[in-house]
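One structure follows; several queries about it will come next.
Complex shown without one protein chain; remaining protein chains in place.
When the chains are written out, they are named A and B in that same order, and each has its own residue count from 1.
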Amino acid sequence: MKVVLTTKPRKNPRIPVEAELLIPESFLDPSGAEELTVWEGNRERGLSDLFDIHVEGGAEKAEEVQLVVRGDTGTLKRVGERMTGGRILIEGDIGMHCGNLMKGGTIEIAGNADAWLGREMLGGEIRCRGNANHYLASGYRGEKFGMKGGVVEVFGNAGDYTAEYLSGGKVIVHGNAGDLPGIEMAAGTLVIMGDCRRACGNMTGGEVYIHGTVHQMLPTFRKVGEKVMGEPPAPYSIFTGDIANRGKGTIFIRNYQYLL
Amino acid sequence: MIYHDVLCPFCACLCDDIVVEVEDGRIVKVDNACDLGTHKFMSDEKLRSPMRRERGVWREVGMEEAISRTVEILLDADRPLLYGWSSTHVEAQGLGIRIAEVIGGVIDSTTSICHGPSILAIQEVGHPGSTLGQIKNRADLVVYWGCNPIEAHPRHLSRYTTYADGFFLNKAFRERKLIVADTRRTQSARIADEFLLVKHDADYAILGAIRAIVRGQTDMIPPSVGGVPKQQLLRVAEMCKKAKYGVFFFGMGLTQTAGKYKNVRNAIELVIELNRHTKFTLTPMRGHFNVYGFNEVCTWMTGYPYAVDYSRGLAFYNPGETTAVDILARGECDACLVVASDPAAHMPKKAVAHLSTIPVVQIDPQINLTSAFCELLIPVATTGIDAEGSAYRMDGVPLRMKAVLKNVHPTDTDVLGEIYRRIRGAKGCG
Partner (left out) sequence: MAELLVKNACVIDPLQGIEGDIMDIAIRDGRIVESVRNGAEVIDAQGFLTMPGGIDSHTHICGTKVNFGRYMSPEDMRAGRTVKRGKMHATSGYSVPTTYGNSYRYSVMGYTTVLEGAMAPLEARHTHEEFSATPLQDTMANTLFDGNWPVMEAVKEGDLKRVAAIVAWILEAVKGFAIKLTNPGGTEAWGWGKNVECIRDTVPYFGVTPAEIILSLVKANEMLRLPHSVHLHCNRLGIPGNYSCTIGTFDLIPDLNRNRQSLYATHVQFHSYGGSSWPDINSKAEPVAYAVNRKPQIVIDMGQMMFGKTTTMTADGPMEFNLYRLYHNKWSNHDVELETTSGIIPVLYRRKNLVNCVMWSIGLELALLVKNPWQCLLSTDNPNGAPFVKYPEIIALLMSRPYREKEFATLHPHTGSRVLLPSIDRELDWNEIAVMTRAGQSRALGIDRIGKGHLRAGAEADIAIYPLRIGDTDPSREYEKVIGAFRKTMWTIKRGRVVARDGEILVEGKNATIWVRPTVPEPYRMEQDPDFVRNFERYYTVRMSNYPVQHHYIPRNICIETEAVL
């Protein structure tokens, strides 16, 4: 089954639209799509008020659904929330909280993702071809655990607080990550191909690989060894910490510099 | 007429020993207040009546027109923002929250551009705190980090810390040690026993290093951290551990520099660590006299201290997303009610620019920079001068602001109460 949603022009396109029902599960009942609603600010709207809906074929389970979202999609929030299977393809940019609490399936984003992509994710895969904003694969305010499972891969750069409270699963950033990636991280794996600043503050566990340079390396990690790794092979420093927090995380770093 | 024990409606020290002399309906003399407080008491000039701007022309309008137009704007909006609140009383703040709930708006206070990060940090690790009197009576070590009380909270040192004699400290100035950390040598730094000159954005690393040192882990600390020599860090950690009662005050030098709430979190975790050795507490140096009151009332009514989005009929909270400055910068809101604050003076250009594209109503005793962006200005009585009501000191102590002048203008509670009543009527929940 393939569902294509194309945004219609809106009077005020800057007002965000909360669309947590845009998940494969919502389209299993073919007549159900007509009754789905989304919220544009404080107004509840029918899905067809904001989207042209095109459906091909049918499906019995989420895995058989491909949901394509097209058009002016940068203000759509919570797409893919709690999805368990199937595939969502965002042809452009996507708004905040895409794929939060996602359990399974795949989300492909052709453009950039706004903040909180994959927040508190439990399973499944998210691939973002552009950049991801702050709080990529992070947690919710006040919670002890962030992302617990699944894979998030960003081909561009990521913003600040990437993988904050990471507690499982894998996060890969092909470009640079901003300030404080891996902060409060407890488990799981974070890979940054480029540079970042002040990595892994307060981390208690998990593994982090930084293939570029860590600027303003935090002084509370203890160097415990070196290792040749990467492609092409190069020497990496191995750190453990965060000592300030009795942490036992491990970071493999290509280059680093302190702010002395 | 002389009024004693008046509360000062300027900063969150909420000094309550002000003496105000009134003659012929004017304040003629203010004793005990600092310059900032005195200025606020003495310069309370207001508009005579509400003003409305249409096609660029301002005219005086009656309260009836002002209120009915405000109601119309708020009811029309799909994403209204209600912002400000820090310089009014709790009762008015509560009405603002009610209005946000019934119209499905976002309500936020100036917290989000000052100590919002402190709250986010507290939500991660908690807050070992105390009232200011506990500090006055016991603290033999005072830390001011990223704040300059001598200029921003002028009576803080004389009422609560360095110069305030307390029950267990008879000669406070000699018996208390003072540590100041800042990116420049401020006036407060000049009286410190120990001054840490911190490089820009280095607070997080330095606080982390002190935490590790307090835990006895020193080997991996480089010879200096963010401009502070390791020797000094060792000395400071030792001073903190040896104190009988230490206190950590911090300001926007910590909350609004890179890392924001993570800086504060590191400070809190340092204080928690120190509690394994001695007694240590922490208090944010809140700015406006009732900024903390908004956080309190917002919490008991909505569950969250600020930045609450009611657009779907329930309270949603996510600073960064639901905070006023972010909503404005993204150009989301389509109407704005500004109460008791001046966002145009304190927010980034991009956020302020959006105000000029939407209807804005300002309820405030005074004209300020934000007024230039408004369609409607509604003058009201000033809380603490000609309006009464509750306010919460920076440490959470609730007090009642007094009125020393008879009000000619309605209070915030009067105006917001009427707006709320009409909106409820229109929504059919009268």
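Just so we're on the same page, a contact is a pair of C-beta atoms (placed from the backbone, for glycine too) under 8 Å apart; a residue touches a chain by one contact, two chains touch by 3 or more.
Just so you know, these numbers come straight off a predicted model, no measurement behind them.
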- Task: Determine which one of A:K144, A:K227 or A:K248 touches the chain that has been left out.
- Result: A:K144
- Query: With respect to the chain omitted from the figure, which of B:H4, B:H39 or B:K242 is a touching residue?
  - Reply: B:H4
- Message: For the chain not shown, which residue from B:G62, B:P222 or B:G303 touches it across the whole complex?
- Response: B:G303
- Of the listed residues B:T162, B:S188 or B:N295, which contacts the missing chain in the full complex? B:N295
- Item | Sole residue of B:K279, B:R330 or B:R421 that reaches the chain not shown, by the stated touch rule | B:K279
- Using the touch rule from the top, list residues of chain B that touch the missing partner. 4-5, 7, 16-17, 90, 94, 101-102, 119, 122-134, 136-138, 159-160, 166-168, 244-245, 272, 275-276, 278-279, 281, 295-297, 299-305, 310, 312-315, 317, 388, 390, 392, 396-400, 429
- On chain A, residues whose C-beta touches the chain left out of the figure: 140-144
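Simple rule for what comes next: only the chains that are shown with their structure count from here on.
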- Message: What's the distance between the Cα centroids of chain A and chain B, rounded to whole Å?
- Response: 33
- Write out the stretch or stretches of chain A touching chain B in their complex. 12, 14-16, 18, 39-43, 96, 115-116, 134-135, 140-142, 179-180, 183-184, 198, 201-202, 216, 218-223, 242-246, 258-260
- Per the touch rule, the chain B residues reaching chain A in their complex are 77-80, 103-105, 120, 123-124, 199, 201-202, 204-205, 208-209, 211-212, 215, 217, 219-227, 258-259, 262, 265-266, 269, 310-312, 317-321, 330-332, 334
